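Let's look at chain A:
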Amino acid sequence: MRKGVRLMLIVLVVGIVLCFSCLALAQPREETLIHDTVTGVVGTPDDFNTWAGWRWPDRGLHQYCLEPLWIAEPATGEILPLLARAWPPEYNEDFTKMTIYLREGIYWNDGIPFTADDVVFTIELHKRVPQLLMHGPMAEYVKEVRKIDDYTVEIALTKPNSRFHSYFLDRWGALRPMPKHVFEKVEDPITFKFNPPVGTGPYVLESYDPAGYWTTWKRREDWDRSATGQIYGEPKPKYITTRVFATEEAKILALLNGELDLAYLSVEGMRAAMRAPHVRTWRKEWPWACNIDPFVPGLVFNHMKEPYNLRDVRWALTLAINIEEFMTIAADLMAPVSPIHIPPVPAYKKAYFEPMYEWLVNFELDLGNGEKFKPFDPEVPFKLAALAKKKGYPVPEDPEAIKDIFGIGWWKYAPDVAEKLLTKHGFFKDEFGRWHLPDGSLWRIQLSGHPEPTTFHHRTMLAAADQWRKFGIGVETWTPVAFTTLNLLGEFDVNTTWAALEPWGAGVDLYRTLWPFHSSQVRPIGEYVAFDPGGSARWSDPRMDEIITKLEKVAIADEKATIELGLEALKLLVEEMPTIPVYGGIAFLGWSEMYWTNYPGAENLYPHPWHWWPNFKLTLPFLKPAKE
Partner candidate 1 sequence: MGLVLKLESLRAGYILRSLDRNRVIPAVNEVSLEIRDDEIYGIAGESGSGKSTLLKTMFATAIEPPLRIFGGKIYYYVQNKEIDVLTLSVQEKMRLSWQYVSYIPQGSMSVFNPIRKVRTVFLDFLKSHVKEGEEKLLAVATRHVKALGLAPEVLDAYPHQLSGGMKQRLAIALATLLNPRVILADEPTTALDVVAQKAVIQLLREIQRESKNTIVLVTHDMGVHANIATRVAIMYAGKIVEEGSTTAILKRPLHPYTKYLIDSLPRIGDKHVRESVPGNPPSFLDLPSGCAFHPRCPYVQEICKREVPQLVNVNAEHKIACWLERR
Partner candidate 2 sequence: MKIVQELFRDYRFTLGFIFLTALVALAFLSFLSPYDPVKWLQVPRDMPPSWPHILGTNSKGQDVFWEATFAIRNSLLIALIAASVSRIIAAVVGLIAGYKGGSVDQALMFLTDGILVLPLVMMLILVASIMKGQISLVGLGILLAFFGWPWDARTVRAQVLSLREQVFTQTAMLSGKGVLALVLGEYMPHISPLLLSTVLNNMTWSISSEITLAILGLSKLETPTLGTMLYWALRRQALLLGYWWWILTPVVLTLVLLVGLYFISVSLCEYLDPRTRAQRVTME
């Protein structure tokens, strides 16, 4: 009996020792870049057919393997041609014909050259097969697509569309060219798995986990025949592995251990990771957030529900927010506030934020009885900076740097003004400080938010709920599973998503952001609207319709006219405040410098730094191995 126990112990110990001896990685660590897959476990590990549906593009598929015609570059605010030869595309006078010129000398990773045939084939296939994701716009707009020569494609449109190219402009998804020689042999392009994927990008699939936890890519021998390689040079890592972690704790520990180079983290996760000396982030100093993400988290009112159809109520709720507390809860003070419906990213600072500053400072609200109130508070960034300083964060002294971090300003915290705006309409406060609606009933707001608590929308919801509760309104937070659907159907009072649909983040065109506010997009409650951000507010205004119609007739190249119309629209949105924009989108990037350096940080801003975005392929040629 005892002998048996001893034997078992020995076997156990030997087993464990043996376990350690066979070590982890199949690829040499120094030549491998490892980052996390932000969208989680890959549900379709063996399927790369991203044209047929959601196929976890950020497992490396759209970063390393596929290339678009054009790509939006939020870091610089430019739009870059990749497979196309130039930006912007060529339209005819009345926007019924678009011509694309393709880059020469690009080859698919199986050695076949990339030509106009591929582009023509892709568009025609999408026009024909209804289940393909981009079938809708192709069927609606494309009359005819034809090849002029091997590197020129001409698309004739069914009706004028000055922004048809945007379907090919990559910003986390676009219609990217398919390899004709692969797909033309396929019977059903929907069920086809496209494994191994054939792309023009600089990497090929090496191996993947059948359970969907990791995918490894290998640099092409002929990387210089990819568009990325041709333009930017040799991507440095020989291998790239994308990997899933079930919890953030594990992700942080992996980053600290050197098992992970790049990680997408939460506010707190970032703070925890920064305790290690080899971990850095986008900004080397506080705040660590990467604040050039082109979206604006905010609050969306349902204009088909009382009393949110009243402009004064919407403004009162805006002024009831103490932005200092709000930003503490929502982003631990690390995001730039935005008083207008677009994010303060490089592309828009010069075009919109600077021209609007004077107007914002002078903007007045009418409180009734001839009383006026200037709600804009340019001091907000400095107040936020003071708060951050108090918390012990190192804050720069330079006012411009402070504005860069905290934004140009936001709306004043003015509960007294809010009170005036509300009492004007018959709202009243009882002896317990609770607000009542004009009909005498208690005011309750059902504030819905994203069910996943790590999302910005969820945090925004918590912050808004906290602020409005402190103001005296009974707020019930609600995080239903069908959150997005309920937004689309209009079954909410106030929700927290993006204050408006994300703009491109590059170029100056705001058409994408404004279109959901067009009156043709409004649907009654119970019917689906097409866009959740902006659209679910069900707000429209003839002035906005007019601006949009004008904008449709302006060519993308005419920046001056585009900006003018954009400014007009943004001012209208501030006046009406159909949704409250709060801050510019941020992300927390943990970067380990154990194996790779020269990441695109704020001090060294070349391409967009997000490793889950298709833009990341542009970063790879600039990385440097740490041990050299």
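Keep in mind that, in the parts below, a residue touches a chain if its C-beta (ideal position, glycine included) is under 8 Å from a C-beta of that chain, and two chains touch if they have at least 3 such contacts; residues count from 1.
The candidate set was assembled so that all candidates are chains of the complex that A comes from, given by their letters.
Keep in mind that what you see is a predicted model, and the values were worked out from it rather than measured.
Although all of 1 or 2 belong to the complex, chain A touches just one of them, candidate 2.
Chain contact summary for the complex, chain A toward candidate 2: residues 248-249, 252-253, 266, 268-269, 271-273, 275, 325, 328-329, 332, 391, 451-454, 462-463, 465-466, 469-470, 477-481.
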